[in-house]
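Note that this complex is displayed minus one protein chain, with the remaining chains in position.
Presenting subunit A:
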Amino acid sequence: MGQQQLQPNINISLTEKPVKKSRWLAFMKKLAKNKAAIAGAIVVLTVFILAILAPWIAPYDPTHIEMSKKFQGPSAEHWLGTDDKGRDILSRLLYGSRISLTVGILSTLLGAIVGVVLGIVAGYYGKWIDSLIMRFCDVLLAFPGILLALAIISILGPSTANTIIAIAIFAVPTFARIVRGSTLGVKKLEYVDAIRAMGSRDSRIIFKHILPNITSPIIVQATLYIASAIITASALSFLGLGTQPPTPEWGTMLANGRSYLAQAPHITLFPGLVILLVVVGFNLFGDGLRDALDPKTKK
């Protein structure tokens, strides 16, 4: 046998594959298999698009009062009917989605940022810092969510901005706990020791080496938290402590229709349904994300 035949003549290019993309694809595939998650994602996405397009697609001005048309049921003119002041419910729901999404996302974001920083500091440094932060979180968690929000609003005064702050404060301990747990796990890994042995500063270790490795639980928690933030925001508005009328908000609309339940149930029914749909959507999507991001769940 000639020597040349033994020479392997294969051109292997292991490095050409865009691996980052394939990891993303694997995640998307896993997510796509989960039908409930897809349904949730579609709902969430639809609400987002509708909220953005609200000024262009809403058939009427949401605050325009036309007393001659009050209490009208669904019709071709007003798809979802009108309320006690003759305002178009569909338009109000569309504009309301902007408020609900803004409150839900901003409060979650704000709470997550503070919670993540507190949790990561508590987990990384341990000792008395850990005890201090976590006991503070325990105190916050000891209040029922809505009660704490009520207390904060009563101090700050009712408005949309204060609703965001109140819900964000309540979100802090939830995120801090999750992040602290993940930090404790990642902190023990050898690469953290290795980077410390390279002379890295604590801040660099925390934000460049620990944070990127604990993003999955944070993303999942944030998605799920948006749902409960929307509910809490609606509840606060329902009680008259959140967004103030005449600004269209789902909770305010519910409260408004409450007095005419027997006479015109559609005024309460539609906002209620929308809240339910959006919250279920976020929850399904969040659960799906958790399953797709968790390497332990293989279906």
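Methods note: a residue touches a chain if its C-beta (ideal position, glycine included) is under 8 Å from a C-beta of that chain, and two chains touch if they have at least 3 such contacts; residues count from 1.
Heads up, the rule we're going with is that contacts and distances are computed from a predicted model.
Engineer: Mind telling me which option in "Dissimilatory-type sulfite reductase subunit alpha", "Peptide/nickel transport system ATP-binding protein", "Putative zinc-finger domain-containing protein" or "histidine kinase" is what UniProt lists for the chain we can't see?
Structural biologist: Answer from the record: the omitted chain is "Peptide/nickel transport system ATP-binding protein".
Engineer: Using the document's definition of touch, tell me which of A:194, A:261 or A:277 contacts the absent chain.
Structural biologist: Checking the options A:194, A:261 or A:277, the one contacting the hidden chain is A:194.
Engineer: Decide which residue listed in A:92, A:180 or A:209 touches the omitted chain of the complex.
Structural biologist: Only one of A:92, A:180 or A:209 touches the chain omitted from view, namely A:209.
Engineer: Can you list where subunit A touches the absent chain?
Structural biologist: 14-15, 19-20, 127, 189-191, 193-201, 204, 208-209, 212-213
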